[in-house]
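In this view, the complex is presented without one of its protein chains, the others remaining in place.
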Amino acid sequence: MYAVNVRDHFMIAHSFRGAVFGPAQRLHGATYVVDLELRRPELDADGIVVDIGLATETLRAVLAELNFRNLDEDPAFGGRNTTTEFMARVIFDRIAARIAGGALGPHAGGLTQMRVALHESHVAWAAYEGALPAVAA
Amino acid sequence: MYAVNVRDHFMIAHSFRGAVFGPAQRLHGATYVVDLELRRPELDADGIVVDIGLATETLRAVLAELNFRNLDEDPAFGGRNTTTEFMARVIFDRIAARIAGGALGPHAGGLTQMRVALHESHVAWAAYEGALPAVAA
Amino acid sequence: MYAVNVRDHFMIAHSFRGAVFGPAQRLHGATYVVDLELRRPELDADGIVVDIGLATETLRAVLAELNFRNLDEDPAFGGRNTTTEFMARVIFDRIAARIAGGALGPHAGGLTQMRVALHESHVAWAAYEGALPAVAA
Amino acid sequence: MYAVNVRDHFMIAHSFRGAVFGPAQRLHGATYVVDLELRRPELDADGIVVDIGLATETLRAVLAELNFRNLDEDPAFGGRNTTTEFMARVIFDRIAARIAGGALGPHAGGLTQMRVALHESHVAWAAYEGALPAVAA
Amino acid sequence: MYAVNVRDHFMIAHSFRGAVFGPAQRLHGATYVVDLELRRPELDADGIVVDIGLATETLRAVLAELNFRNLDEDPAFGGRNTTTEFMARVIFDRIAARIAGGALGPHAGGLTQMRVALHESHVAWAAYEGALPAVAA
Partner (left out) sequence: MYAVNVRDHFMIAHSFRGAVFGPAQRLHGATYVVDLELRRPELDADGIVVDIGLATETLRAVLAELNFRNLDEDPAFGGRNTTTEFMARVIFDRIAARIAGGALGPHAGGLTQMRVALHESHVAWAAYEGALPAVAA
């Protein structure tokens, strides 16, 4: 299995609900350094997993929807806790939708798995990974 | 699959037996920077993989049993070589036992996999990963 | 010149005022990974720059005053922009005051310089450094 | 499953063919920081995954075949694009051949999986991983 | 003294002349991860060292002149060895010229020092630092 990873970041405010979160129930924020990893069993005709330029642009576009915002006020999250692991899934789903829409180009149909990891500090990170649905070439 | 990772470290002395270890047969030591990664297929009702505070405390408690010690004198290892990969398994087993004992709280029953990685320098690390036994909620 | 550095982090929400900040004028947030570096020309009688335990505790105590908060609502900042470089200075001054108050123990009078660096992402950091006033032993 | 990882690097020139590569069609170059990860389900009699000295030497020997060269002129690649993911596979195959030839010593038959990752910058990496064929002890 | 640092990277081919370079006399290449650090004794009226957006753009523009190129063919270097430390100085001088030309905005006159560091691998880097000439506001 081959993999390619690109990295970017975004910065948000949010708060959590539930005693398990302790002082993180207060309004605070985070920098998330995001790793987007795309996998496929064989390379395409150009010898690549994915057009790294398109992968970088797609990641940036998805993060731009979140960057410099207060996630508590984003109706997309409907009052759910926007934890690091939850946001990894949100970004996974949004990138998967863009891939299905053709954002990664004509050869992206060969991609079979994706992983999104969010580093929130030098001592903690969270991730979501899963299969990518087959895309008609 | 979701994952959350927390990081801590410990510092020990030890020596190895066997020609394969060369000069590491002498008494020396290491700093191990430890990554504890916990995985589950679905988030709990709070939107988390695990109570990150409890995960951090549990890792710290297990490392405190080892920190600032000469592993050659620890009867728990019975004269076995306390290599980086061996210690990854030791820490895996001790954390698994604490999880089974309830250390990670009432929702930890949903955890299905764990990985413990020990970074011994900027050029070498070792890890052990495996399934977590199902825990009654 | 000798130096010792300890690292910790804190997570806050804030917003900025001024066109130069672009979208960062919106309420957002950041994780700051903080490096506290203390310097002195000669080691003390124990062979150290500083009691690293006390340095770690002092850094933690100062960051705890800021952690998991919205800096826009902290009267200490009086409506000023809490930029990364501004916060580096705030933390410098608060640690300097604690050192003057004896927080780093009886030998800390030998410390002559301090640097506080805040890493806000994998591509940006800011710092403030300066002399420490002489402290009566 | 146990894993051990060693790290080294090499520096090459190359160019790519195909519009997807944009300005990287020009002759340029890269530093690749390489992680070689070896896995096995059980430790050997010495308590290790692999002789880390032999693993380091084997990685160095394979990278020495590539280091400080223009990959465009290496007949081994026959005009194919020497992308990061392609080179990860090249290095995987060359190390697998050396393992089959006994380079990692008499206990390396227990190794079952390998992963080779090439970090090309602070924001991008690629990898290839797969099973290792069973080796007669 | 305050400092702000931004990071970017570029990828080049080159070769060196002189026996001291050993195998690096062959055509090869490198990824350089570049840290641009700007310093000033006092913050400006917005509470910043520099407009971080303009600093990032300026660094990117200077690196774009070099990125994806064979430095051996760049007449700007007149056959000199484009070592890591030499390139740190080249980038320092080009950014200093852009600052003098107003690239960092109206408050950049307060900048007094600059440092450019090029990381060429996980085990080596080089840097050039020096004073910035006073700029009329």
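Each chain carries a letter (A, B, C, D and E) given by its place in the written order, and its residues are counted from 1.
Everything below uses one rule, namely that a residue touches a chain if its C-beta (ideal position, glycine included) is under 8 Å from a C-beta of that chain, and two chains touch if they have at least 3 such contacts.
Quick caveat: nothing in here was measured; it's all calculated off a predicted structure.
Among B:Leu27, B:Ala61, B:Ala76 or B:Ala97, the one in contact with the hidden chain is B:Leu27.
Touching the omitted chain from chain C are residues 1-8, 43, 46-49, 51-53, 105.
Mapped onto chain B, the interface with the missing chain covers residues 7, 9, 11-14, 23-24, 26-33, 67-70, 120-123. Taking the whole complex into account, chain E touches the unshown chain at residues 18, 20-22, 80-86, 88-89, 117, 122-130.
The criterion applied here is as follows: only the chains that are shown with their structure count from here on.
Judged by contacting C-beta pairs, the busier of the interfaces A-C and A-B is A-C.
Counting every residue number used by either copy at the chain B-chain D contact, under half are found in both chains. One simple way to say how far apart two chains are is to compare their mean CA positions; for chain B and chain C this gives 31 Å. Residue positions of chain C touching 2 or more other chains, listed in rising order: 122-123.
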